[in-house]
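One protein chain omitted, others in place.
Chain IDs A, B and C follow the sequence of writing; residue 1 opens each chain.
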Amino acid sequence: MTKKKQIDTSIMTLGTAKIPSPVEAREGKGEQRCFVQDEERILVNARQDRVMTAVKNGKEPLSFERAGPRRKIYFDPSKLRCAIVSCGGLCPGTNDIIRSLVLALHYNYGVHNICGIRYGFQGFMSSHGHELMELTPETVSNIHEGGGTVLGTSRGSQDIESIVDVLERTNIRLLFTIGGDGTMVASTMIADAIMKRGLKIGVIGIPKTIDNDIYLIDRSFGFGTAVGVAVDVIRSAHNEATSALNGIGLVKLMGRHSGFIAAEATLAMPVVNFALIPESDFDLGGPGGFLEVLKERLLHRKHAVIVVAEGAGQKFFENEPKRYDASGNVRLHNIGLFLKEIITDYFIKEKMEATLKYIDPSYMIRSVPANTNDGVLCGLLARRAVHAGMAGKTKMLVGLCNNHFVHIPMEETVGKRRQVDCRGDMWMGVLETTGQNSLKN
Amino acid sequence: MTKKKQIDTSIMTLGTAKIPSPVEAREGKGEQRCFVQDEERILVNARQDRVMTAVKNGKEPLSFERAGPRRKIYFDPSKLRCAIVSCGGLCPGTNDIIRSLVLALHYNYGVHNICGIRYGFQGFMSSHGHELMELTPETVSNIHEGGGTVLGTSRGSQDIESIVDVLERTNIRLLFTIGGDGTMVASTMIADAIMKRGLKIGVIGIPKTIDNDIYLIDRSFGFGTAVGVAVDVIRSAHNEATSALNGIGLVKLMGRHSGFIAAEATLAMPVVNFALIPESDFDLGGPGGFLEVLKERLLHRKHAVIVVAEGAGQKFFENEPKRYDASGNVRLHNIGLFLKEIITDYFIKEKMEATLKYIDPSYMIRSVPANTNDGVLCGLLARRAVHAGMAGKTKMLVGLCNNHFVHIPMEETVGKRRQVDCRGDMWMGVLETTGQNSLKN
Amino acid sequence: MTKKKQIDTSIMTLGTAKIPSPVEAREGKGEQRCFVQDEERILVNARQDRVMTAVKNGKEPLSFERAGPRRKIYFDPSKLRCAIVSCGGLCPGTNDIIRSLVLALHYNYGVHNICGIRYGFQGFMSSHGHELMELTPETVSNIHEGGGTVLGTSRGSQDIESIVDVLERTNIRLLFTIGGDGTMVASTMIADAIMKRGLKIGVIGIPKTIDNDIYLIDRSFGFGTAVGVAVDVIRSAHNEATSALNGIGLVKLMGRHSGFIAAEATLAMPVVNFALIPESDFDLGGPGGFLEVLKERLLHRKHAVIVVAEGAGQKFFENEPKRYDASGNVRLHNIGLFLKEIITDYFIKEKMEATLKYIDPSYMIRSVPANTNDGVLCGLLARRAVHAGMAGKTKMLVGLCNNHFVHIPMEETVGKRRQVDCRGDMWMGVLETTGQNSLKN
Partner (left out) sequence: MTKKKQIDTSIMTLGTAKIPSPVEAREGKGEQRCFVQDEERILVNARQDRVMTAVKNGKEPLSFERAGPRRKIYFDPSKLRCAIVSCGGLCPGTNDIIRSLVLALHYNYGVHNICGIRYGFQGFMSSHGHELMELTPETVSNIHEGGGTVLGTSRGSQDIESIVDVLERTNIRLLFTIGGDGTMVASTMIADAIMKRGLKIGVIGIPKTIDNDIYLIDRSFGFGTAVGVAVDVIRSAHNEATSALNGIGLVKLMGRHSGFIAAEATLAMPVVNFALIPESDFDLGGPGGFLEVLKERLLHRKHAVIVVAEGAGQKFFENEPKRYDASGNVRLHNIGLFLKEIITDYFIKEKMEATLKYIDPSYMIRSVPANTNDGVLCGLLARRAVHAGMAGKTKMLVGLCNNHFVHIPMEETVGKRRQVDCRGDMWMGVLETTGQNSLKN
């Protein structure tokens, strides 16, 4: 925890916010708008004993600026031109974010000049020839009913200076970036290049990761929806498994570095017998290894359901060459197909009849519309991103921390990840519901 | 149509039904049960003009015996022991069928001795050591809420004489077989072996095919449910396709010999741009071929959704060796993966950026519970199978024909298949909604 | 059945169809369009024995003209202006019908001048001041994702001559009316008034009734969707009933004159203990009456689920004054609220603790979007309505009869209704699953 205290949680601004917020206008018409002040801060860790210890030792406990509407704003809404870009893989709720950004800019602040960048950062490159997409309340009115992103998306960064050129040339003064870790890295670089040029352009990030592994953030949008769909798939895998003699249902779920989806789906659909995640090491062969325990399970119960996060068991590919995707992320080896073959071969060798059904539902999970809970989260998140951007904040992202929305400096989350705590209650719950042991020799 | 007239539609019976049906007991208590007589027959073809022509030419138009409760039954319910077996791949509604068979036998006829054969015909083989499963209203009460089959299933036939040995030894006098074409072939052989031994054991088939391609039958259970799930998958594929630059969503659907699922799902979810089915030939390369048309589509609309039935395009594998599954069915080559590679390679060669997402949802489609409509169909179908079996009918199956349930001799459907009529209105509807042309050179 | 044979099933036309169908254009590009000829007819009753008896007696068995594209059409598409109107209560699938009418007119026939009449026949009355709504493929593209009707609807007829005035004045030559019995009556009158004036304006009806009680027609759109939602409501009622001591879940479902929804929902969700429909009389008090049997049920099983169609038990209101709605339909007395009070009072009088939860989900059922099956049905139905209209047919409606789409003269269905056959297999299935007896003294 000591490291955390060195985190710089102060938020950069483009300058002094002097313009009275138009949001104020509602005052006097019944409800009075409650503005938020920069001094309001939210503790990252709500553990009272730790906070008190820190205080006693003369240390300030880590906290983030509270998000919300400010009484004064930096930009003149009537002159402001904003842009929105979505990057990386699909995630339920992306359209909700886009929609709410547009509605909040338009109706709360009176910003009527908003454009969408097509297909991720690629849309900034004139070489690709993508037109900007004008975004109005009418064009975004129903987009939250559909999955994916109406702006389109792509992987991979682009030349930072060219992006800033476009922002400057097209008079965009406020940029909202929706994306994962790589997008936030690029957003940081864009913000730095902007400052270097002495421009007054804000960059606000809305972190997107279906894996729910953003450092310091409670819950990211789309995660709950993903778990809901994953649960349906696991139910199908269970039906396949129980309908065959020694039936095995094997489901690969998302989770490159963290097993949150696999763990939460297991808690929600307690027919899973093995949950394999990146955070928890396991062996395949040998006594107490996965294959032996799986065989025991089949002998006793005649079926088994296995859930594996895509980042689990990467040690089995240690000798294989590394590959990278367009964003520069290491391309994981396919643990699902690997297990399918290993398990099938094992039972042939053991001369035991077994039927394995392998399901890889990733594209079906990430492309659905947000469920109700995520829809509400997206609306609140986007609205706060707008408040922050209008107030002149920059190089920051919005997130949920202890049930409050906060401003987090971009550098503080990039390159770091939340992971399942294998000694914590969530993973204990998984072990209890699956009954699986350590799966190690 | 001339061939059809040579079909023998007469139904075999084990002997004269002399016992008054206990179903009759309800008479006098309000509603009066309306019994069905063997003379009531349903026309296979409801085309009046064809019927009249046949009559004028002195021919009898093809018709099937109407299903339903008979006034007299053959078996004494108090002494009867029945068995149920489910075979082949999963299909939504199988548990509904099992449940309704048990409830109808128990409550309508007072048959209290019903057992389930485990894991398909394999459950008859003592060498496999599967116990019979006693089936009561209590054990089946909620099974329709889950997909799969509580009896378990397997592929492949077994030694016919051994099966009849078990039926004889365990005193099973009425066997219900739930399965596809292979199961009906085996059921025919079992019924023949029974007759050869002079036994009085009935064999009633409930045809199961998620592909909806049973010859002479309007609609088979599970098909509507499958289409419903397929539609959700296509929606996801569409979201993937539209979110990427030149995004291609490729969905492989079930349909070994017929494209009913692919065609109906396309009608229901009109975002599909290409529907490829076994009945409609297409070329890949060359002018007017699939790849060229696909490229045109991307150039104009920047995305495409392709649905391919698993039996489509098998001509592309003509030079590959034939493979067979445990049931003796030819194992089709994977047209989905084949197209995925062909398309990806094509756009690399054409130096055109394109992103293809391939989804194979088969195990997620076939393992869900039946939807409402299929649930009702299963209940009515199973109840009629029980009526037929109790009346002493054998070597027949129950099916839906022109909105009436009928008895069909097993030999008349096995080895034949309904297919999509490429000159009919359904396929025309598909062509209209996709806008696809012939895709041939 | 004798009456039926006097039905005049011939279809009126506006004149000779001489223009080659543009649908033909697809010929030669792969699939060849299969046109339908007027001589192709579909038997209303597929019972072979009855058909043969009729033939022997020299009578023609009742049949309808088969629907589908004709080789020649009556209207010149480039000059044609069409209109669509939707009337009466909401029904799932109405937007699918509108959408498919527009797409088929536009893409199959090249008709580019299509307008929607707002809020039912009211939209024809200039006094109401509603604008016409231009309908294009773009405006209808996604409307099937939503329930209700984008055109709006209203109850009640309007002055027929004024409607024809508008048709004449605005140059509308083809009118599609979507509605129930009252709408078809009005459509007949409009067609008659048109003929009297010697105009060449076609009127094609698409019958809409969530109750599925159209005379001579197998299945009307929206019905399957309605049953699906009703099943969810019944599940909720069951949860309420079983969670309380002597809990009673009472659900009122649609069905003014026929109990199809109540019966089919009961078959699909076999937790219902009492299904009350208009076709089956029942008594409340006295020995064997509903209240006594309900009490017995509670004493033995501690809970009960009751489903009542809105038209059931209207005899209990015989002494109350008759009321009418805007369409002139008799306003039924609320049997749901009536039973709620009667049952509550009864158990107070019997000094027996009981908890009744009453659910009236009608507005939630009728306003949902069509499910997959209904969506496909709507698409096929609308396309055939367009084929008929373009061919110059008039004063007819399209419907499904023995799995074929047919043309039915409007007069032959109006004022008549299909009802549940209380001696048939469906109702027997209901009695078996509920275990209810006659409920009569």
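Assume a contact is a pair of C-beta atoms (placed from the backbone, for glycine too) under 8 Å apart; a residue touches a chain by one contact, two chains touch by 3 or more.
All values reported here derive from a predicted model rather than from experimental measurement.
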Sort by label and list the shown chains the missing chain touches. A, C
Hidden partner chain, touching residue among A:Leu14, A:Ile73 or A:Ala104: A:Ala104
One chain isn't shown here. Among A:Asp76, A:Asp218, A:Asp325 or A:Asp345, which residue touches it? A:Asp218
Residue touching the undisplayed chain, where the options are A:Ser258, A:Ser280 or A:Ser362: A:Ser280
Which is it among A:Pro22, A:Gly110 or A:Gly429 that touches the chain not included here? A:Gly429
Among the options C:Thr139, C:Ser236, C:Asn329 or C:Thr344, which residue touches the chain absent from this view? C:Ser236
Touching residues on chain C - with respect to the absent chain: 90, 118-119, 122, 128, 130, 146-150, 152-154, 232-233, 235-237, 239-240, 242-245, 357-359, 361, 363-364, 367-368
List the residues of chain A that touch the chain left out of this view. 26, 29-34, 39-43, 46-49, 51-52, 55, 61, 63, 66, 68-69, 103-104, 107-108, 218, 224, 227-228, 231, 264-265, 267-270, 280, 371-373, 375-376, 379-380, 383-384, 401-405, 421-429, 431-433, 435, 437-440
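Just so we're on the same page, only the chains that are shown with their structure count from here on.
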Could you tell me which chains are in contact with chain A and with chain B alike? none
Out of every possible chain pairing, name the one holding the most C-beta contact pairs. B-C
Can you check how far apart chain A and chain B are, centre to centre, with Cα atoms defining each centre and the answer in Å? 42
Determine the centre-to-centre distance between chain B and chain C, using the mean Cα coordinates as centres, and give it in whole Å. 29
Counting only Cα atoms for the centres, state how far chain A is from chain C in Å. 47
Chain B: positions in contact with at least two other chains: none
